[in-house]
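One protein chain is absent from this view; the other protein chains keep their places.
Chain lettering (A, B and C) follows the sequence in which the chains are written, and residue indices restart at 1 in each chain.
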Amino acid sequence: MDKKDISPMDKIRIALIGYGYWGPNLLRNALGQPRFDVRCVAERDAARRDKLAAAYPDIALESDGLTAIARDDVDAVIIASPADTHFMLAKAALEQGKHVLAEKPMTTTVADGEALAELAEARGCVLMTDHTFLFTPSVRMIKSLYDDGKLGRLSYVDSTRINLGLFNMEANVLWDLAVHDLAILDFILNEEPVHMTVSSHAHLTEESPDLVHLTTYYPSGTMAHFNLSWLSPVKLRRMVFGGDEQMLIWDDLNNDEKIKIYNSGIKLREESQRHVATAEYRIGDISVPRVPTGEALAGVAAHFAAVIDGREESIMDGRRAVRIIRILERAQALLDENRRQIAAAKQ
Amino acid sequence: MDKKDISPMDKIRIALIGYGYWGPNLLRNALGQPRFDVRCVAERDAARRDKLAAAYPDIALESDGLTAIARDDVDAVIIASPADTHFMLAKAALEQGKHVLAEKPMTTTVADGEALAELAEARGCVLMTDHTFLFTPSVRMIKSLYDDGKLGRLSYVDSTRINLGLFNMEANVLWDLAVHDLAILDFILNEEPVHMTVSSHAHLTEESPDLVHLTTYYPSGTMAHFNLSWLSPVKLRRMVFGGDEQMLIWDDLNNDEKIKIYNSGIKLREESQRHVATAEYRIGDISVPRVPTGEALAGVAAHFAAVIDGREESIMDGRRAVRIIRILERAQALLDENRRQIAAAKQ
Amino acid sequence: MDKKDISPMDKIRIALIGYGYWGPNLLRNALGQPRFDVRCVAERDAARRDKLAAAYPDIALESDGLTAIARDDVDAVIIASPADTHFMLAKAALEQGKHVLAEKPMTTTVADGEALAELAEARGCVLMTDHTFLFTPSVRMIKSLYDDGKLGRLSYVDSTRINLGLFNMEANVLWDLAVHDLAILDFILNEEPVHMTVSSHAHLTEESPDLVHLTTYYPSGTMAHFNLSWLSPVKLRRMVFGGDEQMLIWDDLNNDEKIKIYNSGIKLREESQRHVATAEYRIGDISVPRVPTGEALAGVAAHFAAVIDGREESIMDGRRAVRIIRILERAQALLDENRRQIAAAKQ
Partner (left out) sequence: MDKKDISPMDKIRIALIGYGYWGPNLLRNALGQPRFDVRCVAERDAARRDKLAAAYPDIALESDGLTAIARDDVDAVIIASPADTHFMLAKAALEQGKHVLAEKPMTTTVADGEALAELAEARGCVLMTDHTFLFTPSVRMIKSLYDDGKLGRLSYVDSTRINLGLFNMEANVLWDLAVHDLAILDFILNEEPVHMTVSSHAHLTEESPDLVHLTTYYPSGTMAHFNLSWLSPVKLRRMVFGGDEQMLIWDDLNNDEKIKIYNSGIKLREESQRHVATAEYRIGDISVPRVPTGEALAGVAAHFAAVIDGREESIMDGRRAVRIIRILERAQALLDENRRQIAAAKQ
């Protein structure tokens, strides 16, 4: 079945699949999006369905995701079920000509992701993944500074995403935390890494790393390093963008000074290329732009609506989502190799 | 010539070789050490010798290091000349039965270092390297907390040693900055890594990295990661010690709260090994012990005197210094390999 | 009418008067308190009542506070209407033998407050004011440290409660911000100041200060200073407790390190009383106890229930609330005098 066009006069009728940890936030923001008419929520757990019925008597409830997707009064589905069900549900939706917004990761393999991307293109449907950070004012501001040349050529990115705790029981620290960094870098640089290295440590269980250092190299010359950990006594969410014009630090936990732009850098003096002795430092002013506040998920919902309406180009379509899964797959392979090497070295 | 014993009644007569960047600090601390009698300074630069003559009329001056070493009134030499002269000068001193304290790195190759270590043992001379951090109250306190079991088994160490600027024109970021971290880890863990990974970036010149991420794995299970950079808009000197009893953060730039001990951690619940779902968090009190102040170099001089006198065991003898050079050599080889891989991947 | 006793078998039936800015928080916490049965909400605004009807179909709605108070099925009232209606409503409730929890300030004059306190005592009713900070884990921890002698004699308290903005249009910065500090100090010290000084500044309007410095002196020797401002470019919520045994800093905006205890101080050496030259400093360890999280309002509701049940002594009864209003009245008089002096000096 091919996609039906939705007139700007009509609302986009939505089904939400899965009402777990993240579900209430998605529902609240879907309800808040003027283009959306939330018709149905599918949730396996009866107790959660009862709660939903009490709070939202006008929304239809289903116990099964496929039934919700198949409803005649549904134009688009938001998939918030466990990651390993995304492919099956999204495939069903796209085959019925319905638009899809899936939680990250879109699928658990590149092959599944590519199949969905092809299917979406064949049916003319929107296929989008909720990489929420792309919709934060901070990432938008960094992207815009970079595109405007304010940072210059990006020499390196150094990210620290560490805290105490295992919030995600389905994924290791790579799939749970690195996925954010990789989506942000993909969005800002619009490049795929040509080389990667990984080192890791497994504290809690031997099988699954809870501390990973991932380095990615991009064709344009940028090197990015990601420090990812569930074992840190303090929580840090901090990315440094080392441009050759200016440098930028995004400290996502500092509400008053989220972004700092340093007019600092190092260059070789013209007259003496190759001589370290004549490196030229510049330490200048710092500026701290005011970053607007606002919930990222509202932006995700608005973008999904706008892409369905044809008012905006997708910044996170199926092909792009696959690119991020491909990096995760490659990183996972390197990580497995790293674990083997460490084990061998210790014998 | 074999070492002459020095009576506790007599002072240890010192020659200082090299009076460059670090020389005044070494001289000041050598003069402040009650067991020392500084007899001679060797310095090639005439202007610096004139300055010394004015300030310290009682100290003999030589233009040549070997001449200073050969003086009859010299029992021990402090070598602060460029790294590539250390071997030649230390060898001469040890052959004449004189004790040696060399600036770090002790030598530029493992082979040279081993030759010196053997020679020192053969002559019964003290051979020591000035890894200054080992003499700071912070590192001493961390070592003592670790040895007393307060941190438990060390799961990981995460070090950040970054700033803006190339302070050392003779060395890349590995030999200039990582040498500190490696000496500190060697001192605390008393282990040699069994495996390493490196990733790097060269911003200023293609030949010499100014940003390196080094990971080392130790036989006891500890993983250590070192973030080393001359390209950071902010200066950080921060080491996290992730013990399974307590965690510790040493922030060397925070004079009021240099060391914080977090009574926090993650463990698997006994009843359910291997199930991530039952990880157990503990977030407890933090304690901030008062770290005494005091110049590290005074401690270096005192330790050199005490080891010569036989009052203390050396914490940084020739063998240990070689161990650190060996890690640097291995890291450098991995770094060269990493540069080749990146270059190949970009083609 | 005298108070009826409420059996522990029966729930305490509650009416909430006023459902404005703070109302939803009060209602949520009243509903969450197991001893309470929220029977009725009184709210003048029809739109808000409609919203309440939709969300809580089982709660009766009244447009008039006195009607709600008079209901037979109401044992206790929570008054969250504007400050100038508190007296009239609380008086009616107490006269009908009903327990009262009023938002701060309990009344706008000492005379009204005393009348309520007397009435409550005469009828045997509970009269409590919601000085919410007294129910935060931070204030409880400070109170307990102080009572246990861990801080020693309190030499001074230095509070900074500043931010940008006029959040309260009914009150000046004294009645809006100082009320918190004064309640906290009253709770911890259990003393009434014997002397006060005030200085102030009016930036926005000449009549109403938006920046006040208030100093209070207590019989036991403690001096407290409060820096209160709506004109600060940064927000600070910080109280220093200068004990002669230990000092404590409570930084309410620092979620990770809310309370720091400094084992530091100054004392005169015994042998040389009165000679400043022999003051003795002690700079010791810092400890950062883990402060439990939890909503203060839940504690307010629990305490109100427990005092009604006779299970707990009231920590904020009518007499105590009057004490705080009395300080505010005195401070206001000094503030008016200060404004006159400044105006006179400028002429």
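Observations on the structure shown:
Methods note: a residue touches a chain if its C-beta (ideal position, glycine included) is under 8 Å from a C-beta of that chain, and two chains touch if they have at least 3 such contacts.
Keep in mind that this is a model prediction, so the values were computed, not measured.
Touching the chain that is not shown, out of A:L66, A:V194, A:L236 or A:I286: A:I286 (per the contact rule at the top).
Only one of C:K11, C:H213 or C:R237 touches the absent chain when the whole complex is considered: C:H213.
Summary of contacts with the chain left out: across C:L231, C:A298 or C:I315, the touching residue is C:L231. When the full complex is taken into account, the listed residue touching the unshown chain is C:S264, out of C:N190, C:S264 or C:Q332.
Contacts to the hidden chain, counted on subunit C, fall at residues 155-156, 158, 164-166, 169, 194-195, 197-201, 203-205, 207-208, 210-211, 213, 215, 217, 219, 221, 223, 225, 227, 229-234, 240, 242, 244, 247, 249, 262, 264-268, 274, 276-277, 279, 281, 283, 338, 341-342, 345-346. For subunit A, the list of residues touching the undisplayed chain reads 257, 260, 283-290.
What we mean here is this: only the chains that are shown with their structure count from here on.
Using CA-based centroids throughout, the chain positioned farthest away from subunit B is C. For the self-contact between subunit B and subunit C, the two sides draw on mostly identical residue numbers; the shared fraction is above half. If each chain is reduced to the centroid of its CA atoms, subunit A and subunit C end up 44 Å from each other.
Work out the mean CA point of subunit A and of subunit B, and you get 42 Å between them. Note: centroid distance subunit B to subunit C, computed from Cα atoms, is 55 Å.
Along subunit C, no residue makes contact with two or more other chains.
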